[in-house]
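Right after this comes chain A.
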Amino acid sequence: MAKRLLRIFGPLILAAILVFAVLAMPVNVGFRHVSAEKEKQAAVSLSPNVLRGKHIKQEALKDGYVPFFGSSEWSRFDPMHPSVLAQKYKRNYRPFLLGARGSQSLTQYFVMQNIQGELRNKKAVFVISPQWFVKDGTRKDAFGFYYSQLQTAEWLTHFRTDAIDRYAANRLLQMPAAQSDHFIYAALQRVADGKQLTNYQRFYLQTRKNMLTQEDQFFSGIDLPSRNLSRVNQQAKQLPTHYSYSALDQLGGRLGREATGDNPFRISDKFYKQGLQKEIKMGSLKGFQKNLSYTKSPEFADFQLCLDQFSRLNTNVLFIIPPINSRWQKYTGLSETMLRQFDQKIHYQLQSQGFNNIVDLSDKGDVPYFMTDTIHLGWRGWLAVDQRVNPFLSKSQSKPHYAMNDKFYSKTWQQLAPDDLTQYEQETK
Partner candidate 1 sequence: MLSFEPYGNPTYFALLGVALLPLMIGLLYGKRSRLYETLISVFFLLLTFGGPKWTQGVALIIYILYEVALTWGYAVYRRQKNSGPIFYLMVILAIIPLTIVKVTPAVDHGQASLIGFLGVSYLTFRAVQTMMETRDGTLKNYSLMTFLQFMLFFPTISSGPIDRYRRFEKDYRSVPSREKYLGMIQKGVRYIFVGFLYKFILAYYFGTMLMPKLAIMAMHSRGGFLDLSWPVLGYMYAYSADLFFDFAGYSLFAVGTSYIMGIETPMNFNQPWKSPNIKDFWNRWHITLSFWFRDFIYMRLVFWFMKHRVFKKPTTTANVTYIINMLIMGFWHGVTWYYITYGLFHGVALVVNDAWLRYKKKHRASIPHNGFTQAFAIFLTANMVCFSFLIFSGFLDKIWFTK
Partner candidate 2 sequence: MDIKETVLNILNDLTGNDVSGVMDDNLFDSGLLDSMGSVQLLLQLQSELGINVPVSEFERSEWDTPNKIISKAESLA
């Protein structure tokens, strides 16, 4: 009987041991190489798997790709999109688009955790969407969608016991996604309390991290969506052979005119007709953003996490603040004053800590064909971005000098009324 049982279960047990051994191995075997074509595809794929993973990102960033952190604007591919321009004019950098609809500062902070080596002393681009800074900050379901155990486990193996990481742990504990692994959850509680991890927790996290890293290496390259890459190639064909700002500006105007038709917001007709038109006719959107404010939000503290991470890694970052289509803004009643105040508040947070590379486009909401839809850059908007991104990335920049301040994690800062900004500056100097 024993012999027969061994014949039945022997292979099964052996297979289980082998699988566990391969996954838990601390050294990486095989599958290291990511082809140039795959990197190209991943850089514009906007795939959540790429965002959550590590290997592909890491390899691409080593090969001259630059991280472009942001959210939904990346999916607006037209000929002036940064990825298209960089490819067509053979720039010495290629954008690696990180983020998609719903990804905000907290997600980006954890995305940075397993590409630290590739961010250190390098450059990056970061688009700050004013829409992130709503009353409740990042949506729990959106955060959960992009949540990566791999990134959390990696962060937990190198966190520091300071205000920054304590805040991050506390914030993560508020998210249902953190409960997807009981051990990680318990470890986060210790970090939030300012304690060190236990030996067992360290061992578990190390093993878990190895397993997830192997999994990521084996599987994250499978089935990368290729639709966006073909879009980029398609859009690149419309561009003139040689770069000329005036030619591109004209082309942007022409393409914008062709795409927008005569809808009331002068935005892409395709976007307008997808649902917006119906609601406009019903009048349900008129004035609906009257009471919306982007000036008090936990997002300010989440954003500080990203800044601190950049400072720790000495990353030189170009920040972009996109405008809001001004016709749309007026129609929905979104307050002009509030938007200006948001701009002041975010500027203060950036500049007071030494982040001075800011492309503030917030006053360009009424430039024709600047926005492809209500809140997303397009045509001339992308071109304006390129005017700053290209020199920033192509030429060498002086070293940044950051002076970080933990006060930006405080509830006071998160909820600070914009009118009190000057006073706050004075008091906290």
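The candidates came about this way: all candidates are chains of the complex that A comes from, given by their letters.
The working rule: a contact is a pair of C-beta atoms (placed from the backbone, for glycine too) under 8 Å apart; a residue touches a chain by one contact, two chains touch by 3 or more; residues count from 1.
In this text the structure is predicted, and so the values were computed from the model without any measurement.
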{"item": "Chain touching chain A (counting every copy) in this complex, out of 1 or 2", "value": "1"}
{"item": "Of all residues in chain A, those that touch candidate 1 in their complex", "value": "1, 4-5, 7-9, 12, 223"}
